[in-house]
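Before I ask anything, here is the structure I am working with.
Of the protein chains in this complex, one is absent; all others appear in place.
For chain A:
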Amino acid sequence: MSSSAENPTLTAEITKPSTEIATETAQSAKKITLKTSDDQIFEVEESVAMEFATVKSFFEDAPSSTDTVPLPNVPAKPFSQVIEFCKEQIKFKANPDETEKKRSNSEFVKEKTNEDLVEMIPVANYLEIKDLLDVLNQAVADRIQNRSVEYVRSFFGIDNDFTSEEEALLREEHAWAFEDVDED
(Lines give C-alpha, C1' and ligand atoms only; values in the text may rest on other atoms or scores of the structure.)
Protein backbone atom coordinates (compact mmCIF):
# COMPACT_ATOMS: atom_id res chain seq x y z
CA MET A 1 0.00 0.00 0.00
CA SER A 2 2.76 2.44 0.89
CA SER A 3 4.38 2.39 -2.50
CA SER A 4 1.10 2.72 -4.37
CA ALA A 5 0.25 5.80 -2.33
CA GLU A 6 2.95 7.62 -4.26
CA ASN A 7 0.86 7.24 -7.36
CA PRO A 8 -2.68 8.57 -6.83
CA THR A 9 -4.11 7.15 -10.06
CA LEU A 10 -2.87 3.72 -9.23
CA THR A 11 -4.16 3.85 -5.67
CA ALA A 12 -7.67 4.48 -6.97
CA GLU A 13 -7.41 1.64 -9.44
CA ILE A 14 -6.18 -0.87 -6.93
CA THR A 15 -7.98 -0.11 -3.72
CA LYS A 16 -11.41 0.65 -5.12
CA PRO A 17 -12.18 -2.67 -6.78
CA SER A 18 -10.69 -4.74 -3.99
CA THR A 19 -12.99 -3.27 -1.34
CA GLU A 20 -16.00 -3.51 -3.60
CA ILE A 21 -15.40 -7.13 -4.46
CA ALA A 22 -15.31 -8.06 -0.84
CA THR A 23 -18.69 -6.52 -0.15
CA GLU A 24 -20.65 -6.57 -3.40
CA THR A 25 -19.90 -9.68 -5.36
CA ALA A 26 -22.57 -8.82 -7.90
CA GLN A 27 -20.39 -6.21 -9.53
CA SER A 28 -18.14 -7.74 -12.15
CA ALA A 29 -14.51 -7.17 -11.20
CA LYS A 30 -11.51 -6.50 -13.33
CA LYS A 31 -9.66 -9.68 -14.24
CA ILE A 32 -5.97 -10.16 -14.68
CA THR A 33 -4.59 -12.79 -17.01
CA LEU A 34 -1.65 -14.83 -15.77
CA LYS A 35 0.31 -17.48 -17.60
CA THR A 36 2.01 -20.29 -15.69
CA SER A 37 5.30 -22.01 -16.53
CA ASP A 38 3.40 -24.89 -18.12
CA ASP A 39 1.53 -22.43 -20.40
CA GLN A 40 -1.78 -22.53 -18.59
CA ILE A 41 -3.80 -19.33 -18.63
CA PHE A 42 -5.47 -18.17 -15.40
CA GLU A 43 -7.97 -15.34 -15.25
CA VAL A 44 -7.84 -14.02 -11.72
CA GLU A 45 -9.80 -11.21 -10.11
CA GLU A 46 -7.62 -8.18 -9.65
CA SER A 47 -8.04 -8.18 -5.86
CA VAL A 48 -6.72 -11.75 -5.74
CA ALA A 49 -3.83 -11.03 -8.09
CA MET A 50 -2.79 -8.07 -5.94
CA GLU A 51 -2.17 -10.52 -3.10
CA PHE A 52 0.84 -11.65 -5.13
CA ALA A 53 3.46 -9.00 -4.37
CA THR A 54 5.37 -9.99 -7.49
CA VAL A 55 2.34 -9.38 -9.71
CA LYS A 56 1.43 -6.24 -7.81
CA SER A 57 4.83 -4.70 -8.44
CA PHE A 58 4.50 -5.66 -12.11
CA PHE A 59 1.43 -3.44 -12.30
CA GLU A 60 3.06 -0.72 -10.27
CA ASP A 61 5.73 -0.56 -12.95
CA ALA A 62 3.19 -0.68 -15.76
CA PRO A 63 -0.16 0.50 -14.35
CA SER A 64 -2.10 0.47 -17.63
CA SER A 65 -0.83 -2.86 -18.84
CA THR A 66 -3.46 -5.26 -20.12
CA ASP A 67 -0.93 -7.88 -21.14
CA THR A 68 -0.84 -11.40 -19.87
CA VAL A 69 1.56 -11.62 -16.94
CA PRO A 70 4.02 -14.48 -17.36
CA LEU A 71 4.85 -16.47 -14.23
CA PRO A 72 7.89 -18.44 -15.39
CA ASN A 73 8.49 -20.09 -12.00
CA VAL A 74 4.92 -21.07 -11.27
CA PRO A 75 3.39 -24.37 -12.40
CA ALA A 76 -0.39 -24.51 -12.75
CA LYS A 77 -1.15 -27.18 -10.14
CA PRO A 78 0.21 -25.42 -7.06
CA PHE A 79 -0.87 -22.07 -8.50
CA SER A 80 -4.54 -23.01 -8.45
CA GLN A 81 -4.18 -23.95 -4.77
CA VAL A 82 -2.43 -20.65 -4.08
CA ILE A 83 -5.34 -18.79 -5.70
CA GLU A 84 -7.75 -20.75 -3.51
CA PHE A 85 -5.82 -19.60 -0.42
CA CYS A 86 -5.69 -15.95 -1.50
CA LYS A 87 -9.43 -15.86 -2.20
CA GLU A 88 -10.03 -16.91 1.41
CA GLN A 89 -7.53 -14.36 2.72
CA ILE A 90 -9.31 -11.48 1.01
CA LYS A 91 -12.48 -12.21 2.97
CA PHE A 92 -10.55 -11.63 6.18
CA LYS A 93 -9.19 -8.32 4.92
CA ALA A 94 -12.68 -6.88 4.76
CA ASN A 95 -13.77 -8.61 7.94
CA PRO A 96 -10.82 -9.37 10.27
CA ASP A 97 -11.41 -12.29 12.59
CA GLU A 98 -8.16 -13.85 13.79
CA THR A 99 -9.74 -16.98 15.24
CA GLU A 100 -11.72 -17.69 12.09
CA LYS A 101 -8.67 -16.93 9.94
CA LYS A 102 -6.58 -19.43 11.90
CA ARG A 103 -9.28 -22.03 11.54
CA SER A 104 -9.56 -21.41 7.81
CA ASN A 105 -5.77 -21.57 7.37
CA SER A 106 -5.44 -24.85 9.24
CA GLU A 107 -8.36 -26.21 7.23
CA PHE A 108 -6.51 -25.22 4.05
CA VAL A 109 -3.32 -27.13 4.88
CA LYS A 110 -5.00 -30.08 6.62
CA GLU A 111 -6.10 -31.81 3.44
CA LYS A 112 -2.92 -31.03 1.54
CA THR A 113 -0.43 -33.79 0.84
CA ASN A 114 3.29 -33.32 1.42
CA GLU A 115 3.66 -32.94 -2.34
CA ASP A 116 1.09 -30.16 -2.40
CA LEU A 117 3.00 -28.33 0.31
CA VAL A 118 6.42 -28.77 -1.25
CA GLU A 119 5.09 -27.50 -4.57
CA MET A 120 3.37 -24.49 -3.06
CA ILE A 121 6.31 -23.27 -0.95
CA PRO A 122 8.48 -22.07 -3.87
CA VAL A 123 5.39 -20.58 -5.52
CA ALA A 124 4.45 -18.63 -2.38
CA ASN A 125 8.06 -17.50 -2.14
CA TYR A 126 8.26 -16.46 -5.80
CA LEU A 127 4.93 -14.60 -5.66
CA GLU A 128 5.95 -13.13 -2.28
CA ILE A 129 2.80 -14.09 -0.38
CA LYS A 130 4.17 -13.93 3.14
CA ASP A 131 1.00 -15.11 4.91
CA LEU A 132 0.83 -18.22 2.76
CA LEU A 133 4.54 -18.94 3.11
CA ASP A 134 4.17 -18.72 6.90
CA VAL A 135 1.13 -21.00 6.87
CA LEU A 136 2.94 -23.56 4.70
CA ASN A 137 6.15 -23.44 6.77
CA GLN A 138 4.12 -23.88 9.95
CA ALA A 139 2.25 -26.81 8.40
CA VAL A 140 5.49 -28.60 7.50
CA ALA A 141 6.97 -27.80 10.92
CA ASP A 142 3.83 -29.27 12.54
CA ARG A 143 4.20 -32.45 10.49
CA ILE A 144 7.77 -33.07 11.58
CA GLN A 145 7.91 -31.56 15.06
CA ASN A 146 7.22 -34.76 16.99
CA ARG A 147 9.16 -37.00 14.62
CA SER A 148 12.48 -38.73 15.09
CA VAL A 149 15.75 -37.48 13.62
CA GLU A 150 15.74 -40.42 11.20
CA TYR A 151 12.26 -39.52 10.00
CA VAL A 152 13.23 -35.88 9.44
CA ARG A 153 16.31 -36.98 7.50
CA SER A 154 14.32 -39.18 5.16
CA PHE A 155 11.54 -36.59 4.95
CA PHE A 156 13.92 -33.96 3.60
CA GLY A 157 16.20 -36.43 1.83
CA ILE A 158 19.21 -35.40 3.89
CA ASP A 159 22.24 -37.63 4.33
CA ASN A 160 23.63 -37.99 7.82
CA ASP A 161 27.14 -36.53 7.74
CA PHE A 162 27.92 -37.07 11.43
CA THR A 163 30.07 -39.94 12.58
CA SER A 164 28.21 -42.24 14.95
CA GLU A 165 30.37 -40.93 17.84
CA GLU A 166 29.49 -37.32 17.01
CA GLU A 167 25.81 -38.11 16.76
CA ALA A 168 25.77 -40.01 20.05
CA LEU A 169 27.45 -37.05 21.76
CA LEU A 170 24.92 -34.62 20.31
CA ARG A 171 21.99 -36.75 21.34
CA GLU A 172 23.38 -36.85 24.83
CA GLU A 173 23.82 -33.07 24.89
CA HIS A 174 20.21 -32.54 23.82
CA ALA A 175 18.80 -35.56 25.64
CA TRP A 176 15.88 -33.53 27.01
CA ALA A 177 14.72 -32.83 23.46
CA PHE A 178 14.31 -36.53 22.73
CA GLU A 179 11.40 -37.08 25.09
CA ASP A 180 7.94 -37.42 23.56
CA VAL A 181 9.03 -38.41 20.07
CA ASP A 182 6.39 -40.17 17.97
CA GLU A 183 6.97 -43.62 16.54
CA ASP A 184 8.01 -43.54 12.89
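The rule we apply is simple: a residue touches a chain if its C-beta (ideal position, glycine included) is under 8 Å from a C-beta of that chain, and two chains touch if they have at least 3 such contacts; residues count from 1.
In this text, contacts and distances are computed from a predicted model.
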item	value
"E3 ubiquitin ligase complex SCF subunit", "F-BOX/KELCH-REPEAT PROTEIN", "Exosome complex component RRP43" or "ATP-dependent DNA helicase 2 subunit KU80" - which is the UniProt name of the missing chain	"F-BOX/KELCH-REPEAT PROTEIN"
Candidate in contact with the missing chain, chosen from A:Ala29, A:Ile90 or A:Val118	A:Val118
Contact with the hidden chain (one of A:Lys31, A:Lys93 or A:Arg171)	A:Arg171
For chain A, residues in touch with the removed chain	37-38, 72-75, 77-78, 99, 114-115, 118-119, 121-123, 125-126, 128, 130, 133-134, 137-138, 140-141, 144-146, 149, 152-162, 167, 170-171, 174, 176-181
